[in-house]
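Only one protein chain is missing; all other protein chains are in place.
For reference, chains read A, B and C in written order, and residue numbers begin at 1 within each chain.
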Amino acid sequence: MHILVSNDDGYTAPGIEALVHALRDLAEISVVAPEVNHSGASNSLTLSRPLAVRKAPNGFTYVNGTPSDCVHVALTGLLDRRPDLIVSGINNGANMGDDTLYSGTVAAAAEGYLFGIPSIAFSLVSKAWSNLDAAAQYARSMVAHQLKNPIAGPVLLNVNIPDLPFGETKGVQATRLGKRHPSQPVIPTSTPSGETVYWIGPSGAANDDSEGTDFYALQRGYVSVTPLRLDLTQQAQVDQIGRWVNPL
Amino acid sequence: MHILVSNDDGYTAPGIEALVHALRDLAEISVVAPEVNHSGASNSLTLSRPLAVRKAPNGFTYVNGTPSDCVHVALTGLLDRRPDLIVSGINNGANMGDDTLYSGTVAAAAEGYLFGIPSIAFSLVSKAWSNLDAAAQYARSMVAHQLKNPIAGPVLLNVNIPDLPFGETKGVQATRLGKRHPSQPVIPTSTPSGETVYWIGPSGAANDDSEGTDFYALQRGYVSVTPLRLDLTQQAQVDQIGRWVNPL
Amino acid sequence: MHILVSNDDGYTAPGIEALVHALRDLAEISVVAPEVNHSGASNSLTLSRPLAVRKAPNGFTYVNGTPSDCVHVALTGLLDRRPDLIVSGINNGANMGDDTLYSGTVAAAAEGYLFGIPSIAFSLVSKAWSNLDAAAQYARSMVAHQLKNPIAGPVLLNVNIPDLPFGETKGVQATRLGKRHPSQPVIPTSTPSGETVYWIGPSGAANDDSEGTDFYALQRGYVSVTPLRLDLTQQAQVDQIGRWVNPL
Partner (left out) sequence: MHILVSNDDGYTAPGIEALVHALRDLAEISVVAPEVNHSGASNSLTLSRPLAVRKAPNGFTYVNGTPSDCVHVALTGLLDRRPDLIVSGINNGANMGDDTLYSGTVAAAAEGYLFGIPSIAFSLVSKAWSNLDAAAQYARSMVAHQLKNPIAGPVLLNVNIPDLPFGETKGVQATRLGKRHPSQPVIPTSTPSGETVYWIGPSGAANDDSEGTDFYALQRGYVSVTPLRLDLTQQAQVDQIGRWVNPL
């Protein structure tokens, strides 16, 4: 068995070290991860320059690009054999609801899925890396389960893990993505030379955190597992649009 | 009426100039676009630094960030009133099938949709800006149609326009996204100091270009209009995953 | 006659447009300038990626790199014949005293000088582009003078122009660089996610603005012209260091 591990916090982040450590005896592990933090990178690919690929003393390979770059380059050139599974994370902070769209952690897994490889993104709902060991154990259980009992069909899972000690979570639930309110306003600040510049504001609070959502599960202490799709077609609207374009 | 225009090729690109020119008499136009080209940016947001917002001599506002940054900052701080429509493009090249996921042009429109505003992304299937005027006329017709006959419900449209003179297209079709084969291998090259570095390889050829897809429509000379959704949940798989996680 | 023009504020800056306009009838003008602002770039060269070179509608060539990159690439590949003079600017703000070391405007000229071509950097002591036309006229006079009466020997001139209407300056003085006090403290600010980050603080006030310095000249309404050298050897200290290293 061969697992490719990536993330969006960069190859030196505690989350990827904990993940690799936890998976080490389940399979051969290859790590190809970004050189520096790329939170918010979404599925961005670097098309304007070639990517440098280097090896760290601990054996991790790092790329001066995005999470999607890392998995893309690994699958189209670096690895000598196709991985059986791609695992991304453990991310420093949640990736739930609409955030999923912006997440580099999810994007690294998505890139694998687009190449037809089962892929799982893990995020820990904590910015302080507290309970990282517990999160790594949950990740390990799920990966071991997938290796023994592979899910039928294409697989892209978005897993969020509560910030709780191992054994104190309530269990694991399959969920749908919730929704957030729109983001809060930009935060203006001033440069030393007097120009006003703007930070992107924080995410909005949960808008749809009803039963069945990832928000709902996490609020109650469950690990959430959301199966994702990447075909963005709004199938239910195609006929309506067909009628709408008719006069054009 | 108030339209916000953005793109991913940068505020100086011929595509956005042609688009603004074509829409000028339909509504008040605000332009907030990236300072430089961000093709492949996907929905990436810049979270690690504040964004500078400046005005070009032609009245366009430009931001040293991504397409998503531009629309986000416009909606959460720059504009004094909410736009009725967000239009992105006209992109230099197609955004069809899986490419949609990586497209900055689509991402700019997606950002508007997430704020509840009808949004349309326009792409021209040509890298040479040939037939740009024709594309701008198609964009104008569709925008005028939406302003007069607004589509019911949330709207995010991905429009691809063939590289043909005005009047020579076959019409407009509502489509679903096709699929591509995985990308081609990385392209290694050597730096002057002898390091091997890697370009991301070209997209794969169409894999699913069957009837009803955007590929199919464009190959036959139609403008394609694909309605998109951004909720990535694979709803059909939630129950299956629920059973799978049961032993965990 | 052939003049290469560059700057560090980017090819769309009013300063470079005014400069090119003022020089247009003195010689053939080639412009190769950065795509975006690179203030503070010093002599940095981009070695980690290849540079894109593109043409703007106004005929200017722009490069996605630093001021030094622009002149370097122009001289080692883009231009079909060697320029007789390299002119950089007009910069938005002074480049006096120690600032010269950090200036991208001066660096663009320095790059030309290193290739054995007479080079002049022009800076306007104003952040508001006020009196830019006057500055362009001074630049024009000096360039015309150099074309007719070329300075003997290698030439790298750092010219600072007061923020005054044409005819209201007191004249032109040859100067040495003054000195500044060390910079002011960093300015801490907070990101939306709560991390403290730091702006580089403003330059220090003039420390040596005694007679003969650029500071002194500008304070009195003169244009200052400082001849520069790029051999950083502290010749007067070589013997002292020779004795100091003796026991090693």
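Simple rule for what comes next: a contact is a pair of C-beta atoms (placed from the backbone, for glycine too) under 8 Å apart; a residue touches a chain by one contact, two chains touch by 3 or more.
Computed from a predicted structure; not experimentally measured.
A.B. asks: May I ask which residue of A:1, A:56, A:128 or A:248 touches the chain that does not appear here?
C.D. replies: Of the listed residues, the one touching the omitted chain is A:56.
A.B. asks: Among C:107, C:134, C:164 or C:206, single out the residue that touches the unshown chain.
C.D. replies: Per the contact definition at the top, the residue touching the missing chain is C:107.
A.B. asks: Write down which of C:41, C:108 or C:164 is the residue touching the left-out chain.
C.D. replies: C:41
A.B. asks: Identify the residues of chain B touching the omitted chain, counting contacts across the whole complex.
C.D. replies: Considering the whole complex, chain B reaches the absent chain at 48-50, 52, 64, 127, 187, 189, 191-193, 199-202.
A.B. asks: Residues of chain A in contact with the chain that isn't shown?
C.D. replies: 12, 35-36, 47-48, 56, 64, 191-193
A.B. asks: Going by the touch rule given at the top, which residues of chain C touch the chain that is not shown?
C.D. replies: 37, 39-48, 50-53, 66, 68-69, 72-73, 75-78, 98, 100-102, 107, 110, 114-116, 141-142, 145, 149, 151-153, 156-158, 171-177, 179, 182-189, 195-201, 223, 225-235, 237-242, 244-245, 247-248
Please note the rule applied: only the chains that are shown with their structure count from here on.
A.B. asks: Once the Cα atoms of chain B and chain C are superposed, what angle does the rotation have, between 0 and 180 degrees and to the nearest 5?
C.D. replies: Resulting rotation angle: about 180 degrees.
A.B. asks: Quick one: chain A and chain C, Cα centre-to-centre, how many Å?
C.D. replies: 45
A.B. asks: In whole angstrom, how far does the Cα centroid of chain B sit from the Cα centroid of chain C?
C.D. replies: 39
A.B. asks: Nearest whole angstrom, what separates the Cα centre of chain A from the Cα centre of chain B?
C.D. replies: Between these chains, centre-to-centre, one finds 23 Å.
A.B. asks: Would you pick out the residues of chain A that each touch at least 2 other chains?
C.D. replies: As it turns out, chain A has residues touching two or more other chains at 48, 50, 52, 187, 189, 199-201.
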